Each structure stands twice: as structure tokens, then as C-alpha cells.
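Excluded from the complex is one protein chain; the other protein chains are retained at their positions.
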Amino acid sequence: MAKEPEKKSIKNYLSNDDIGETVRKELFRLQLECRHVEQKAYDLFLQNLIKGTSHLGLGQEAIAAGFGGAMKEGDYTFCTYRGHNHTLVRGASMTGVLGELMGRQCGLLGGKGGSMHLTSVEHGAMGSYAIIGAHLPIAIGAAWSAQYRKSNQVTVCFFGDGTTNIGAFHEALNMAQVWKLPVIFVCENNLYMEYTPISEVTAVENPAADRAGAYGLESIIVDGNDADEVYRHAKAAMEKAREGEGPSLIEAKTYRHSGHSRADPGDYRPDGELESWLERDPLPMYRSRLLEFGLSEDEVLEMEADVMKRVDEATEIAKSSPPPTEEVMATEVWADGSSTWRN
Amino acid sequence: MAKEPEKKSIKNYLSNDDIGETVRKELFRLQLECRHVEQKAYDLFLQNLIKGTSHLGLGQEAIAAGFGGAMKEGDYTFCTYRGHNHTLVRGASMTGVLGELMGRQCGLLGGKGGSMHLTSVEHGAMGSYAIIGAHLPIAIGAAWSAQYRKSNQVTVCFFGDGTTNIGAFHEALNMAQVWKLPVIFVCENNLYMEYTPISEVTAVENPAADRAGAYGLESIIVDGNDADEVYRHAKAAMEKAREGEGPSLIEAKTYRHSGHSRADPGDYRPDGELESWLERDPLPMYRSRLLEFGLSEDEVLEMEADVMKRVDEATEIAKSSPPPTEEVMATEVWADGSSTWRN
Amino acid sequence: MAELTYREAVADGIRQEMKRDENVVFLGEDIAAAGGVFKTTVGLLDEFGPIRVRDTPISEQAILGAAMGAAMTGLRPIAEIMFSDFLAVCWDIVANQMAKARYMTDGQISVPLVVRTANGGGSRFGAQHSQSVENWAMAIPGIKVVAPSSPADVKGLLAAAIRDDNPVLFFEQKSLYAIKGTVPDGEHIEELGKSKVLRQGSDVTIVALALMVPRALEAADRLQEIDGISATVIDVRSLVPLDTSTILSEVSRTGRMITVEENPRLCGWGAELSSIVAEEMFFDLDGPIVRITTPHIPLASADHLEDLMIPSVDRIYEEVRKSMN
Partner (left out) sequence: MAELTYREAVADGIRQEMKRDENVVFLGEDIAAAGGVFKTTVGLLDEFGPIRVRDTPISEQAILGAAMGAAMTGLRPIAEIMFSDFLAVCWDIVANQMAKARYMTDGQISVPLVVRTANGGGSRFGAQHSQSVENWAMAIPGIKVVAPSSPADVKGLLAAAIRDDNPVLFFEQKSLYAIKGTVPDGEHIEELGKSKVLRQGSDVTIVALALMVPRALEAADRLQEIDGISATVIDVRSLVPLDTSTILSEVSRTGRMITVEENPRLCGWGAELSSIVAEEMFFDLDGPIVRITTPHIPLASADHLEDLMIPSVDRIYEEVRKSMN
């Protein structure tokens, strides 16, 4: 089940020396932030402070973090409704994220968008999209624009295994390659759509990697629970993109620890599956690696405490933020700030 | 350019003994009917007797004929706006086809559908679809129904090279394979979308065959100008489908002699390209083969004269058929025959 | 009479028809093993097996295309599109294919299928999961459009939709899934194309659909109690066919019509109805035709904002009252 996926195309590093301590700490911090913000989000559900739905990426943090660590300022992220992590790793504020989940004024979207649409354009987080597949074509547009403007920006577009079976996936991949766009498609294969195993509805074993050839792309599979591995592939693909050599498609094998969304207890999963993946939980794995590479337990504890403190602070600020006022309900439909459709 | 495409997966027959004279004559007759009905359609345009658009398959007859010869009564055909040939080879009447092109009462669709929507359900011709890609999902539904009803019917779905880049293609292929449906997808690669060469907008060289693997399917390329080759592949794929072994995707290389549609002179084609393909025009090629295999010139001439005579007769009948009456304008929106949306 | 939720009535309607006719098959995302993301289809897989109740990939075009192809060739499929917003990804199959196949082929092709979908707001899901899009469907010639407001109607109208020989879009309001109501025992089927007068009054006719129906009823009670305004409330139930005869006759009795729509304003079904009344009953009207709608704005996610947008009992009450002056 949770067997280490085969690594293709990039050499299988035996040590992690190539990552270096600065990046390694950064990748750990990013994973910690994702984990603790989402655990907090889960608590807030239970307290009924989050009203709508919400899709946690618990267990999948290494992917967001690996890319977050590799991306540069100005690069673009496009992600899905399961996009808290991808938005956070670009630097969006925890208060903004948690506030949005609670529908407060301080939310990234002022309460208009909600959990499924987190966006922070100033950080390059170009939106979370809740209709499966839609953001792949949009992401290629951002990449096209960067190519046209010769801005050297790379676009990274995250999506799930289930997304590989919808038409927009196909159209976007083909056009990206034909136009040699600087875009990286990252399929987070967590084995499930909502509740249905991806293997039951897909004609190939690796829903993204086995289709790369259909777009003239290399087939790349990466261990999505290892932030270093993700980071390496991210770096390589971003370099390729920046050098004008076109898109990449990366399939990262991973698992979500919680159900699909707030309402889902996840009881369609076979006995032992979650447990076996919890043994490869990216957070404790990465924590051990830090220690292996010489960080002291105290240093690690301090990092953890710092993140938790910041999450707690953000939570309090967000909780005390008022709900949006009636006035904002009708703003920002149009570029002039209004919602007027007649004179 | 018009170089003989490589033949994969079915052994490259040196002689055509396996086809047999009966089938061979049938394949010739089908190609003749297609060719002469469409040439007549072209004349009728010039006489301004066809008012809308029309998309001829001149040059691509061997594909429709090869499949037409291999299909059994009860099998389903789904095709595109370029569907005169595919409809005719199932046995739809020439009068019905030409009448529909002219918008007459005798038309297959009583003038309601026009050239792009030829349908003859009684002959298994389940419709011509004018929105690129749409009929692939619909075809899998017919195949699903046959599978469910254990009826042993096979569905054949024709489309062009350009259609391989639209989302519906991807969704249909995947679902067909997951459900092991008795459906054959036939990509008629005539090198062009409307006016744009397919190679300029596609990430792979063989737009269908190079993507077969993305759906767990075998990559099959066939010479679409050779009715015998098409017939062999059709037979094999139909057998596979009838035995419950699921779908096939076949890419048939071919060329259209005329422009994309009525309005198109086709002047985007490089010098000599048409000429080189005309050397491989399926009709004269097949005619020579008949002679090679021992038919006399007289027998062939008789076949040709017979088809032309029937086309001429059909044309006269269609021409003298009146336009649809005002009364039918509002019939057959609903199953009760009416178009009533209120009481 | 059994007491069922709106949610349970869905499975009940499907079950009734699947038992009756083995050509009825059902497909969609997570509808089989998981019983649907709204738990509307629990138990159907166990009862009818994986051949008749099929989980699909996330391929809405393939889902509706497959349903259409199957309908053309002898089956009577029910397809689920999880949220009605997702109709946009397969709109071609709805608007250009299933709606037009019969007419374009002069009746050669029949498309007896039902597309069920969870429609509407109130769940704080935000702009891409909360839309009321029944007017999208109403604008397309060749599709029937149904939107029930009660468990009994869910079952009865769903059964009727399944037996109908035309493509039917069946809009379930997701905020109504939890409501309870009595549903007749035994086989239950309603007629498509009939509105229902739920309350008869003399001063004004309030015409509502789906989630707006219970709200209109409550507003009508309040109007009666507080202001002595006597309102008819009609549940439209079916937008196509549209039961203009019931609606026009009520409006001619009361002399006034107010529509309550959940959809954003422009080109909603209330506009169509208003235009019919303004053309055919102009001289019978005592006052303007008023439309109460969600403003023409994408739906916000925060509960405070969403509640301000979708017509509430308070707003219906106020606007009707104001219009009577």
C-alpha cells in the first residue's frame, strides 16, 4: 500500500547533503505551518466556527512545502479547494487563511470566497479553484503571459489524481507542450477522488505519469511524502521551465489523513491503509531527518513551538475579526468595484 | 507526405486473398457510392441547390467503406458533420441523404437537421454530430447499453485528428476502457483541422495512436486509403469488442481532396500535397486491385455505371421533393411529437 | 403515509423505478459505494448491483454522454451531476446534444433520461458550489426542467421524470435535503408540468420554486397575521413544461403577481413568467409585477453574506407588503 514509489528520472539520492541546512529547515517550517494551521482548522470546525465545507491536506504537506521551498517570488501557484497548504507556503497570512475559513472580515477574501477559493495575489497564490480541472487551462494562461512578457516566472499548478480524468486536464497538457509553456503540473495522487479509489475509474495505473507520453512529456513519479524529493523535482522542473524548455508533469504519491472534506469520516478506506500511511507521515519523517542531519532536539522543539504560537495568535486574531458588513456584499463584481448591471 | 504509413499490430498482408471477392466487390461498391453521392452534392452546391454548409469526405471513402463492410446489422455508427459516407455505408438511402442536403421533405431528417446531422436510426446510423468531440461520450453510452443488454452490438465512432485535442475525447476513451465497452474509436487523420495542420497544435506526432497508451490501449495506425487494410482492422477490433475485450482506438491516415467545407478552397495546403495524395486516391487504387484480382474491366464498368445511375435517380427524386411544410416546423421537439412548453 | 426526508425521497424514487423497469440504470461520481456525497443514494448499490448503479470517473461529459447514448439505445439512465454548478463542464451534452437530438433527427432519436443534480445555496459553499441554475436549463428548448420543494414531490416527480420519454433536468435543492415530509405509501408518481397551489388568497399571488416555497409560505402567513394581506402561494414545481394555466388563473383572481427566485436576477424564470403575464393578462392586473431574486452577484461564502443574498422570509414579507401599497 504505502510502499515507497519508484523514483524515475532523477537519480536516487542516498544522502540529503544536496539540500543543505537552510533549505531543510525551511521545508520543515513550511510543513509545520501547513500541519498546524490545518489542525487548527479542524478544531474550529468542531467548535462550529467554520460554517461551510473545508478540505484538509493533512498528510500531503510535503508536496506543497517542497514546491513552496523551490519557487521564487513572482512565480505563480494555482491550486484546488484543497489549497490551504499551497496558499500558506507562498507566504499568505495564517490570519487571512483562518479568517477566510471562518468567514470573517480579516479573511483573505473578506469572506466572499471561503475555504475553497483561497487566493493571495500579492504572494503569487493565484487562486484555489473548486471545479475539477478548471484551473489547469487557467494556469497555462498565466504561463503564456509570463512567456510573452519574458518575465521568467514559472507557474505551478496542483491538482488531484481524480482530476486526470476530466477533459480540461487533456486540453491544458496538450496546449502547454505545444506552446512550450513554463508551467509545472503537479498531480497529488492520494489514491482517492472523493470516496472512490482512483484505480477503479482510471484506465492506467499512474493516472498522471502514465499519460505524460500522450503530451510528449517525460513520465515522472515522486514520493510525495518526502519534502526533499519533491523539492529536488520541483527545482529541476522549474529550471527546465525557466530555460524555455517547456512544461513538466509530476505525479506525487501521497495520502490524505482525514476524509475528503469536513463531512467525510473516510470509512470507505480499507482497514490498515491509513495506519500504514501514517507510518510515513511526512512530518515525523522529516523531523527525524533534521535530527539525523545534526539539528538538536531543542532546536526542533523551538521551531515547532514557534509555529504553534504563531498559529494560535493568528487564530485569536481571526476569531475576533467581525463578520463582513452588509456593504461589502455587493462590491467587487466589476473592476470599478461595483455590482451595477444597469443605469 | 503521402508516404505509406507504417502498419502496426496486424500482420502486413502481402496478398489480399483473405478478403475474398464478395467482400472486395462490396467494399468497392461502398466507396463508389460515397464518391458519387458526394460528387453530386458538390454539383448541387454549384447549382445553389444546397443552401447551408457541407463537409465532403472525398478521398476518405476507404475508411467508411472498410468499416461499413465489416459492421453487422444492429451495430451502431456515430459520426461527425463529415458524415455522408459513414451514413451511406450503413444503408441509408441516397435520396434521403441528398434530399436532406437540399432541405427537402424527402430528406432523412425532413429538412430539420441538414448536412451536418445525417441520421438513419433504422440502419444503425445514430447520428452525425457537429460539435467536435461530443459524440465520443455519446457513443460510449450506446456501447454501454449494448453491453448491459447483452445484445452483442458494436459501436463505431468516427472523428477527425483535430478532435483528439478536445476534452471529451479524453473522458470518453478513459471511461470506455475502464468499463471495457464494445466501442471502436476511429480517428480519420486527414492532416488538418479546418485549415490548421494538426501537427502545429498537437504535442505528439500521431494524435490518436500516440495517446492510446494513456488509456491502456494498443497503438494502431492503418492506411486509411486502403479499404482492405481498414476492413481487416475493423474486423479484428469488432471481434475483440464482441468478445468482451473492450474498446479499440484506430488511427487511419488519409487526406481530404476538397476543402474543409463548402466555403473553403483549401489554399492553405502546400504545393503538391494534394497531388501526391491524389496518386493514392482510394478509388482508382481499389479499382486496379479489383482488376488485379481478376475482375474484368466490363464488370467494373458495370458496377460504376450502376452506382452512377442510382445516384442520378436519387438526385432527381430529391430535387423534385418539395421543401418541408410550415406544419412540421414545430413538431418533434418532445417525444409526444409536439413542441409545447406550456399549457 | 411514511415520513421521509427530502434526501431519502431521492433514493426512494429511484428505487421504485429501478424495481419497476430493469432498463433504468444509474451512474455518477461516488453514487454507488459511497451512497452519494449528499447521501441521497444510499443502499441502491446493494439493492441493484454494480452493473445498474455505477461509480464513474470525474468526467462529467462522459457521464452525460454515456447517459444520452444509452438513452438513445433502449435504456432509461439516471445521471447524477454532483453539484448543478458542474453542469457548466458538460453543458454541451445538455444544451447541444440531448436537447436537440430528437428535433434534429425529426423524431428518429429518443432521449429518455434524467439528470439529477444538487442545486442552490444556503450551505456556505461559495460561488462555485451554490448556484441556482434552473434558468440555464429553462433557456434550452428540448429539456424538461423540474425542481421539487417537498419529499413527496421529490419522489413523485422523480418517478415521473424517469418514466418520461424526454431528457429531464431534475434540480434538488441541497439545503432542503434534511427537511421531512410525508410521502404516500406504495407507488407514488406525480405528473410533470403541474404547479401546485399551496395556499389560496385573494390579494396577491406569490409564485415560488424549491427552497423559496417554504419561505414564501412563511411570509404569506406573516402577511396574513400582521397585515391582513391574503396571499396565494404557488409552487411552480416544473419550469418546462410550465403550468401557465394554473398560474394565470390565480393571478387573474388576485390581480397581482410576485415571483420569488433563488437565481441571480437576470434572465431568471421569474422574468419569463412576468413577461407572459405582462403580455397576456395586462388588463387584469391591479399593480406592477414584482420579482424578488438573489441580486445579480456571484454567491458569497460567509454565512452573513450568503444570508443577505438569497431571498429570506423577512425580505419576501417586506417586499410583498411594500408592493401592496
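Letters A, B and C mark the chains in the order given here, with residues in each chain numbered from 1 onward.
Everything that follows uses one rule, which is that contacts are C-beta pairs under 8 Å (C-beta built on N, C-alpha and C of every residue); 3 or more make two chains touch, one makes a residue touch a chain.
These numbers come from a predicted model, not from an experiment.
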{"item": "Omitted chain's touching partners, listed by label", "value": "A, B, C"}
{"item": "Contact partner of the left-out chain, one of A:A146, A:C187, A:I220 or A:A237", "value": "A:A146"}
{"item": "Residue of B:R35, B:K112 or B:R287 touching the missing chain in the full complex", "value": "B:K112"}
{"item": "Touch with the omitted chain, as defined above, among C:V10, C:V25 or C:A99", "value": "C:A99"}
{"item": "Which of C:T5, C:S110 or C:Q128 contacts the chain that the document leaves out", "value": "C:Q128"}
{"item": "Interface residues of chain B (partner: the chain not displayed)", "value": "51-53, 103-104, 107, 109, 111-117, 129-134, 162-163, 165-168, 193-196, 200-202, 263, 268, 323-324, 326, 328-330, 333, 339, 341"}
{"item": "Positions on chain C where the hidden chain makes contact", "value": "85-86, 88-89, 91-92, 94-96, 99-100, 103-104, 126-128, 135-136, 138-142, 240, 263-272, 274-275, 277-280, 282-283, 285, 287-291, 296-298, 300-301"}
{"item": "Chain not shown, touching residues in chain A", "value": "76, 78, 108-110, 112-113, 117, 119-121, 126-127, 129, 131, 133-146, 148-149, 155, 167-168, 171-172, 174-175, 178-179, 328, 331-337, 339-343"}
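In this section, only the chains that are shown with their structure count from here on.
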{"item": "Identity of the chain that, by mean CA position, is farthest from chain C", "value": "B"}
{"item": "Euclidean distance of C-alpha centroids - chain B vs chain C, Å", "value": "40"}
{"item": "Averaged-CA centre spacing for the pair chain B and chain A, given as whole angstrom", "value": "45"}
{"item": "Between chain C and chain A, distance of the C-alpha-averaged centres to the nearest whole Å", "value": "36"}
{"item": "Shared interface positions of chain B, touching two or more other chains", "value": "167-168, 171, 174-175, 178"}
{"item": "Multi-partner residues of chain C (each touching 2 or more other chains)", "value": "56-57, 59-61"}
